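The structure is given below, and queries will be raised subsequently.
Apart from one protein chain that is not included, each protein chain of the complex appears where it belongs.
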Amino acid sequence: MVQAPERTASAPATTDPDGRDETSMTFVDAIQGTLRDVMRADDRVVILGEDVGRRGGVFRVTADFLEEFGDDRVIDTPLAESGIIGSAIGMALNGLLPIAEIQFLDFIAPAMDQIMNEAARLRYRSNNDFHCPIVIRAPFGGGVHGALYHSQSIEAMFVHTPGLKVVVPATPADARGLLLAALRDEDPVLYLEHKKMYRSIRGPVPAGDEIVPLGVARLVREGTDATIITYGLMVHEATLAATAVSEETGASIEIIDLRSLKPLDERAILDSARKTGKVLVVTEANRPCSVASEVAALVGEEAFAYLDAPVMRVAAPDVPAMPFSPPLEQAFMVGAGQIGTALRRLVAF
Amino acid sequence: MVQAPERTASAPATTDPDGRDETSMTFVDAIQGTLRDVMRADDRVVILGEDVGRRGGVFRVTADFLEEFGDDRVIDTPLAESGIIGSAIGMALNGLLPIAEIQFLDFIAPAMDQIMNEAARLRYRSNNDFHCPIVIRAPFGGGVHGALYHSQSIEAMFVHTPGLKVVVPATPADARGLLLAALRDEDPVLYLEHKKMYRSIRGPVPAGDEIVPLGVARLVREGTDATIITYGLMVHEATLAATAVSEETGASIEIIDLRSLKPLDERAILDSARKTGKVLVVTEANRPCSVASEVAALVGEEAFAYLDAPVMRVAAPDVPAMPFSPPLEQAFMVGAGQIGTALRRLVAF
Amino acid sequence: MATEPIVAPDHAIQRAFQPGAALANGASDPDDLGPVPIADPLTATVAPASIGDAGLPAETLRQMYQALVRARSLDQRIWQMNRIGQAPFVVSGQGHEAAQIGAAFALDRERDVLVPYYRDLALCLAWGLTPADMMLSVLARAADPTSGGRQMPGHYGSSRLRIISGSSVVATQLPIATGVAYAAKLRGTGQVTIVTFGEGASSEGDFHEACNFAGIHRLPMIFFCENNQYAISVPQSLQLAIDHVADRAAGYGFPGVVVDGDDLLAVYHAVAAAVAQARKGDGPTLLEAKVYRYTPHSSDDDDRAYRDQDEVKARRARDPVRLFETRLRDLGLLDDEAIAAIQRDINREIDDATEAAEAAPLPDPATYDRHVYAGG
Partner (left out) sequence: MATEPIVAPDHAIQRAFQPGAALANGASDPDDLGPVPIADPLTATVAPASIGDAGLPAETLRQMYQALVRARSLDQRIWQMNRIGQAPFVVSGQGHEAAQIGAAFALDRERDVLVPYYRDLALCLAWGLTPADMMLSVLARAADPTSGGRQMPGHYGSSRLRIISGSSVVATQLPIATGVAYAAKLRGTGQVTIVTFGEGASSEGDFHEACNFAGIHRLPMIFFCENNQYAISVPQSLQLAIDHVADRAAGYGFPGVVVDGDDLLAVYHAVAAAVAQARKGDGPTLLEAKVYRYTPHSSDDDDRAYRDQDEVKARRARDPVRLFETRLRDLGLLDDEAIAAIQRDINREIDDATEAAEAAPLPDPATYDRHVYAGG
């Protein structure tokens, strides 16, 4: 029998099984600590990718892992993304729990075939005889002078692909909780890390092994007049915008952090839309067929009778991602200013 | 100077320059005839792909081209999609007008990197110094017992990618007109052929060299009570459904065939939505982040005040494309029945 | 579906698999199998001497013959069913059987992992799928064990038999196989992984990336190329600029071996040597069996446009099933009566399989959205 392992056995060893200890740490440290805990707790977990070993990852997420876990479990692969994901799938099929790193989401395209046609479709095509418990980590997003090829936000392509799950933490706590959940999921999960948040975002992180379940959105702040629905770095930009607009207009703004793009928390989205009657969806990605389009379409379809204004979208323009030169980058990148402008229109509607 | 050619020189030789001669022919013959005209008219046009020469394509779209045009211009490539698109890009950069065939849209994933990161972004990244006039043809769509890997409709991924254009003809006349337009466009165009239509759809085709401009939708039938917006094979299914529902309820149904998914004809979409106040968007693809999501979001955003009902979507379920066994395939595939059910709900709203 | 825990909690991971595991299938020490014959497939004559070298018991040779005839007969039946409209789509491995059976018998089918492609009816049959299984798949029945009727026929898979489910996408199985082999090595399971593919697949980037990774980590695996000279219509001369896919191994740091795929025992020898090398920890082999595809690419294809039918005839005249039959006759291991008996049994088995599949229910349409995710 060749078979992917069951996830149930793998709870990370932790000094605080109740998860009540919380330490404030950066986003990157939350990810690193969680990866380390899981590597320690379960020898079936392996990490593979370009520069993940000797270099500890180009963002140093796996710094010193090679020393602790050895080069059998921390694999500096050749420069070949399709090979990385393909071998991760094979490892999972034969008893390991691989975490594959794609160095930048921009470079996932060569692996699209393995992700879409193999990982995502394996369970379905085999009528549940096989499954594919892999986690793919990738830094994404802009605003770091990464230019066209180190700034992309192409998560919508994966949200469009049944069989995958896609998560995007916006806080260090969710970084841990979602990663733990992804690592216990029986299906392939794409785990996206906004690279601008690695060292700029800090927050409390529980030490325990409590997961943040996939498919459950987070209420960032409650409000009654309008809702912003977003994810990733845009949660922080939206919060800035909402604070400014609230102060200015007295409007009470609700913010929902999707966290999980697939499965979507449709209930949380619709409940909030029905409550406030005004929805702004924000994504850093290009607009057409984006996650913002999906959420907007969903709200328009299922909460129509409750809407007091059109569902608005703020998204990147339909321009190939992110020019390098700072004035161009700023013009391209979605931020609090642009979100605030849309929000003011929505509130005034 | 290394530079892609200008398109302006290439008008196909035709016996009927006014384009008033119309012959009734199948969808596949319209494509084949157009390709042949263009190959005859302009020696810079080359066709490359798997089995396009000796076999004339697995759907016989390029049957006998090898004999007429020689193996320098009709290139049976190795089995390597990234190589096919990559070389097409290079050919275009050095003076040829390549038409690359991907044997099934399902097999385009290995070329995603070349399409997304190279073809689509070349003009922008070089600040207009280079451009990439290639046409990529690919059969797509289901309902032909093609199972998971010969039925996919993943056009949304390309619609999400700025720098590309995406067209989907639904009639033999549009097959010709859009192909001519694609072949004269200065930018990369993905030209999708619904494989179920090749020999089942027939219609008049003008012989001339008149193009159907990219970005202009087609009004399939006028109506006043509700609008169906769709493309590809679904145009025909929607027509069946509309006819049935009209007869049943007396409702007057407008149908818009998008034809061009990128650029989208936003004006045609919004004009019709504002007129009828009720919109149903239909796609054969998986729903999340689909073209149906985009159109629904757009209508909800820009025609909100005119809507008398929620914008509804009919799409494939979020299941990895198309099982093989007929009962499963039928359950999965979007058709007139399912469209009719949604339309009845919409009309009655 | 439960999986044994594979690494001890005290981190005692086995860094390499156990060497010295015995070869299955009655073969004696694989190191004693003698030299690997390499032959021009169109001119080589099969040297009966190699039989003596094989060190195989008569019983094994007879089993090989039975497996060969079973595969050919089943394949022909499936093809016929398509031609008379009973099966909408089929793909055939006729002409590849000796290569596949030779390979199957050289591996440990109770332990090793098979990552096949759509031509591997004979290989998967020898590996444990039954004609009944195959017929359920051909007729897309609910009980089809490989996909419940969801995939086209020819997409073999079974976790129980360690046959990895494949897609239709050419060459994606190769990096997956390297991952399987990596896990086998890390976990010390002693498994050898064999992955099969056509010469056309060797043009895909995935072939390169898989071989490269396997070479670097000296993975216990075999890249088994069934070179039938065509990828649908594209001849080898437009697929490669070299004579042998096996020559590509030079770029990956492991041996490349060419073998006459019509010669079952030659393939057996070559694969057994590769298995021995892999099991010893000495890394992968790229093994290329020169075969020929007797049928069009699939039931949807017509090969007359692109393939000289004289070429087809010439290759069919060198049928590997007949070649092996003649050998065993010459060795006195088979006679008319034995052959007839074997064929009779096989025909009955295939008849039964067909009837059972025809009687089996189609999938329930309501199940079309099951198993997208766990628990769904």
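Every chain is named by a letter (A, B and C) in the order it is written, and numbering of its residues begins at 1.
Note that a residue touches a chain if its C-beta (ideal position, glycine included) is under 8 Å from a C-beta of that chain, and two chains touch if they have at least 3 such contacts.
Please read these numbers as outputs of a predicted model, since none were measured by experiment.
Across the complete structure, the visible chains that the omitted chain touches are A, B, C. Within the complete assembly, B:Asn94 is the residue of B:Ser24, B:Asn94 or B:Thr341 that touches the hidden chain.
Seen from chain A, the chain kept out of the figure touches residues 50-51, 53-56, 58, 76-83, 106-107, 109-110, 145-150, 317-320, 323-328, 330-332. Annotation for chain C: contacts to the undisplayed chain at residues 203-209, 212, 215-216, 218, 237-242, 247-248, 250-254. As for the chain not pictured, it touches chain B at residues 1-6, 9, 42-44, 46, 72-73, 77-78, 80, 82-83, 85-96, 98, 110, 113-114, 117-118, 121-131, 162-163, 165, 185-187.
Heads up, the rule we're going with is that only the chains that are shown with their structure count from here on.
Of the two chain pairs considered here, B-C and A-C, the higher C-beta contact count falls to A-C. The distance from the centre of chain A to the centre of chain B, each centre being the mean of the chain's C-alpha atoms, comes to 32 Å. Residue positions 82, 110, 113, 117, 121, 124-125, 162-163 of chain A each touch two or more of the other chains. Along chain C, residues 147-148, 150-151, 167, 169, 205-206, 372 each make contact with two or more other chains.
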